[in-house]
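This is the structure I want to talk about, given as structure tokens.
Note that this complex is displayed minus one protein chain, with the remaining chains in position.
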Amino acid sequence: MAGRNFLFVPGPTNVPDRVLRAMVVPMEDHRSPIFPELTRTLLTGLKPVFKTTTGTPILFPSSGTGCWEAALTNCLNPGDKVLASRFGQFSHLWVDMCQRLGFEVEILETPWGEGAPVERYLASLAADKQHRIKAVLVCQNETATGVTSDVAAVRKAMDSVKHPALLFVDTVSALVSIDFRMDEWGVDVCVSGSQKGLMLPTGMAFTGISAKAIAATAEAKTPRVYWDWRRLMGEASQAYWNGTAPVHFFYGLQEALRMLEEEGLDNVFARHHRLAEATRRAVRVWRQNDGPEIFAVDPGAQSDSITAVLVPEGYDADKIRQAALDKFNVSLGGGLDRLKGRVFRIGHLGDLNEPMVLGAIAAVEMALDLTGVPHGRGAVQAAMEYLAGEV
Amino acid sequence: MAGRNFLFVPGPTNVPDRVLRAMVVPMEDHRSPIFPELTRTLLTGLKPVFKTTTGTPILFPSSGTGCWEAALTNCLNPGDKVLASRFGQFSHLWVDMCQRLGFEVEILETPWGEGAPVERYLASLAADKQHRIKAVLVCQNETATGVTSDVAAVRKAMDSVKHPALLFVDTVSALVSIDFRMDEWGVDVCVSGSQKGLMLPTGMAFTGISAKAIAATAEAKTPRVYWDWRRLMGEASQAYWNGTAPVHFFYGLQEALRMLEEEGLDNVFARHHRLAEATRRAVRVWRQNDGPEIFAVDPGAQSDSITAVLVPEGYDADKIRQAALDKFNVSLGGGLDRLKGRVFRIGHLGDLNEPMVLGAIAAVEMALDLTGVPHGRGAVQAAMEYLAGEV
Amino acid sequence: MAGRNFLFVPGPTNVPDRVLRAMVVPMEDHRSPIFPELTRTLLTGLKPVFKTTTGTPILFPSSGTGCWEAALTNCLNPGDKVLASRFGQFSHLWVDMCQRLGFEVEILETPWGEGAPVERYLASLAADKQHRIKAVLVCQNETATGVTSDVAAVRKAMDSVKHPALLFVDTVSALVSIDFRMDEWGVDVCVSGSQKGLMLPTGMAFTGISAKAIAATAEAKTPRVYWDWRRLMGEASQAYWNGTAPVHFFYGLQEALRMLEEEGLDNVFARHHRLAEATRRAVRVWRQNDGPEIFAVDPGAQSDSITAVLVPEGYDADKIRQAALDKFNVSLGGGLDRLKGRVFRIGHLGDLNEPMVLGAIAAVEMALDLTGVPHGRGAVQAAMEYLAGEV
Partner (left out) sequence: MAGRNFLFVPGPTNVPDRVLRAMVVPMEDHRSPIFPELTRTLLTGLKPVFKTTTGTPILFPSSGTGCWEAALTNCLNPGDKVLASRFGQFSHLWVDMCQRLGFEVEILETPWGEGAPVERYLASLAADKQHRIKAVLVCQNETATGVTSDVAAVRKAMDSVKHPALLFVDTVSALVSIDFRMDEWGVDVCVSGSQKGLMLPTGMAFTGISAKAIAATAEAKTPRVYWDWRRLMGEASQAYWNGTAPVHFFYGLQEALRMLEEEGLDNVFARHHRLAEATRRAVRVWRQNDGPEIFAVDPGAQSDSITAVLVPEGYDADKIRQAALDKFNVSLGGGLDRLKGRVFRIGHLGDLNEPMVLGAIAAVEMALDLTGVPHGRGAVQAAMEYLAGEV
């Protein structure tokens, strides 16, 4: 198809030309004297990304899923109890993994479209007088529903009852798009991937671990090798990398970190908020005209990286996506599991700007048109007027 | 700046990823046995692009300007008379080159914003009983004003008075965007560049020459070497290439030709028309609200590859461009020469699709907003509704 | 440093320009309709690489180490007994992983420099009347010592005593360089990585599993998610990929498989043998002059993908490597663990040809010269004369 594909799935995101170019490298001896220095630079460079000075960043050649498994197996023992909420496909998958790995999961079942139920976290933690809960899991941004949860509030709940559990945060689709503060929020393990806000191809995953989490590894008895953090910390980190290091990713990450430093992390968040808000204003106009609406129910929890859009009863979200792809070369995310056919998802995260987002919204509206979904007029106008007032 | 630059200057245009990738090649021996075969494939592949079966395509490592010089010096003799019209910066530069090279130019001065004055061409040709005019020059698409001229009509005028002059056409910003028919229109020399519809980086130029033009080379006495077509035709073409051949461009052209074949040239023209018409509909809405208007006066001559937009009295087109670039990462063309500050130009040619163009139009409207230029509402809506009805 | 780095470590290997170029792709929707088809092509294309028609190839975003872990945890239960031999750093690491994961390992300790002790495998298997051994592990090519083991003979030993254990083969530095026959040799799980014979950057790992191994997964109780083969087989394989699929690697693999098909796998093996033998002939000349010698003791087991070179007593292999790198931009592998400083390793695997290898050997000899290591004359000459007779 002519022109660039508009990649508006919620990851992978657009790899900037600078990053793509930085990865066009010949392979090199990953045991050479220069490689440890490169590694140190990257690990140091990830600290401000996690907003941590005391935490330890670790890189894995894997997807983010692997980092989840690492978090659980490095800190916990089989049979340990964890507290988690489930309100979408990705929070579900994490719970499911916990169960498969043999942990006891207290699940706070929450309607899809809502975020982490802080009050219920508090209630469970308060009730856990014996401190059987070893880890509290929160999905900061549910990629399936476009809902952002309040991690700081969960930490506050833990602190208010002086609960000693570890706090694990899935920040895969939030990191570098939505503010995340490892130290301030007392996060013990955060988990992310390369293909979202970090603007890299898929294939690497990033985790940040606190001193408390590191201490927990000493007691963890789940058999593990690849995911064993201890192999990737300290001096050994420059020698093994779980086998050979994916050097092209290292150079890509180096360039991505440079770009983030140039733009400034707070500006990156502001840009994501602006583009997300523009998207939401457009959807609200459709909604006012009996068209699609934002799936996330609480306006304050609507995600700045993903907007899940619920189509009116009687229409098929996948047909809209197909039209957008076939006619306008715009890729949208589909509804997952119970949302299949009912929502489409606009991923407005990563290396994006205003005309990209407006072009995508326009294409979505044209796809609504082509599939007979009501939408009215003025959605893009509303988005434009908002944006012109914000830049 | 975040996100992709929206490159809406009237060339260079976006190099598709496929073409960019095809050019990431190591250098190779351009005198190897495989190189002539590659060259032949490319020259053959250019014929349908020029819509010729009898003409001869030639490639130069140069910009399109060089092909102009080649056309003039290979076919004419110093002092020869040529007939040309001037209605924009590029038709002006061609006239200027003719004069610098020592030809006598009968200039049909035409207001900028209009196209080639066919009636006046006819009058001049009819008056030229002695056939002193050796070449008739037409700029098919004036890049400075966004006006497309009627080359077929000029040929018809020549034929109606049986004038034997050669017909030279500057098709730089038209080729592969707007229909061009070398054989049907009896064009003797057409001139184009790599960085427009052919979707390549700048640096190569393409010309097509008729048998009559080749015959004229035998009589041409202007000293020339680099531009001498004879060195690049026949077997020699595979041996010298005016020095060493730019092999990475050859591979890029190979891929670009493949893409054009896949989409189909007529579909490419239809797409350009659709995107241009969407742009024009948006501008017309601005105009209805006392905002900018299309510079090209004759609706039938408004170009499908470039829209020059005249800003209302009292506003500065360059400030609009600056706002579009600084705030939205959208690059627009500026007004040239007498149009400086009065028009901005939207280049909607090359590897583009609907959301790219709509994103650009939206950015322009936001830039109008930021610079206080009236524009009203509904421009993007008009463009979208047109496009949804056309795809 | 000027010129290309000569990458002669035993992996990562040179990524051919074609593969590098194929990976310069924008990200794309990995859930789009075209992605399953691409995946199927790759999985099918890996079958002849493994020489299997009945086995199932699986891809992981990880290093080869991860595939080891997958093999063990998918087929075995904690406490299960495995039989393995240890004769170098990589066979050691695999044994070590088995122990860390809670398996009981019967270790056939073998001097470094020798290969898998087939007779002792046979003895252990014969003694295991109760079939407590659930898996037999063989490292086909020990990357640390440059020794190739006889996998077919191990299978024969198993069959001769009708032992039902699974046969696991580490073919990381052998696959696509040295003949490997999954079906003929009755291999149940083979493990490999992207950065060796498959000529890709580091970051993906490949495993092939037999029907018998798949059947074993049903009984395996080790908690696992990421490495769980079941998630990556069948239809699900196109949906999840352990999270998001690394699409650029998929395109790289597609091109690498094309290249292998063009050259022909047997020609690839013959080329590796030729280049390895040339290397060995050069080292033998050095040895005849009191210089370095081939570390692998049994000539029939000297690897066609890696030559470990033992330096004479009193010399430091790492100084030779440093001189080769600093003065000639040639990267050699170092001695691992107990071989540190005693051997350097020449990785002659992947996308290499005769002048590359001869240039590397020449650089090594010059590095011997600069570090005062005896070597005599004629090493490169011997390699050249052999190669001229073989091509």
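A, B and C are the chain letters, set down in written order, and residue numbers restart from 1 in every chain.
Rule of thumb we're sticking to: contacts are C-beta pairs under 8 Å (C-beta built on N, C-alpha and C of every residue); 3 or more make two chains touch, one makes a residue touch a chain.
In this text the structure is predicted, and so the values were computed from the model without any measurement.
Enquirer: Of the residues C:G341, C:G359 or C:P374, which one touches the chain left out of the display?
Expert: C:G359
Enquirer: Can you name the residues of chain A that touch the chain not displayed here?
Expert: Residues of chain A in touch with the missing chain: 17, 20-22, 24-26.
Enquirer: Residues of chain B in contact with the chain that isn't shown?
Expert: These residues touch the chain not displayed: 4-5, 7, 9, 11-15, 20, 23-24, 26-32, 60-66, 68-69, 78, 97, 100-102, 193, 195, 201-204, 222-228, 241-249, 325, 331, 333-334.
Enquirer: Since one chain isn't shown, list which residues of chain C touch it in the complete complex.
Expert: Where chain C meets the chain not shown: residues 1-4, 6, 14, 17, 24, 263, 268, 271, 327-330, 351-360, 362-363, 365-366, 369-370, 377-378, 380-381, 384-385, 387-388, 391.
Criterion: only the chains that are shown with their structure count from here on.
Enquirer: So, comparing each chain's Cα centre against the centre of all protein Cα atoms, which one is closest?
Expert: A
Enquirer: So which chain is the furthest away from chain A, centre to centre on CA atoms?
Expert: That would be chain B.
Enquirer: Is the contact between copies chain A and chain B built from the same residues on both sides or from different ones, judged by whether over half of the numbers are shared?
Expert: Counting shared over all numbers used gives more than one half: same.
Enquirer: Express in whole angstrom the distance between the two chain centres, defined as the mean CA positions of chain B and chain C.
Expert: Centre separation, chain B to chain C: 55 Å.
Enquirer: Could you check chain B for residues that touch two or more other chains and list them?
Expert: In chain B, residues 17, 24 touch at least two other chains, as defined above.
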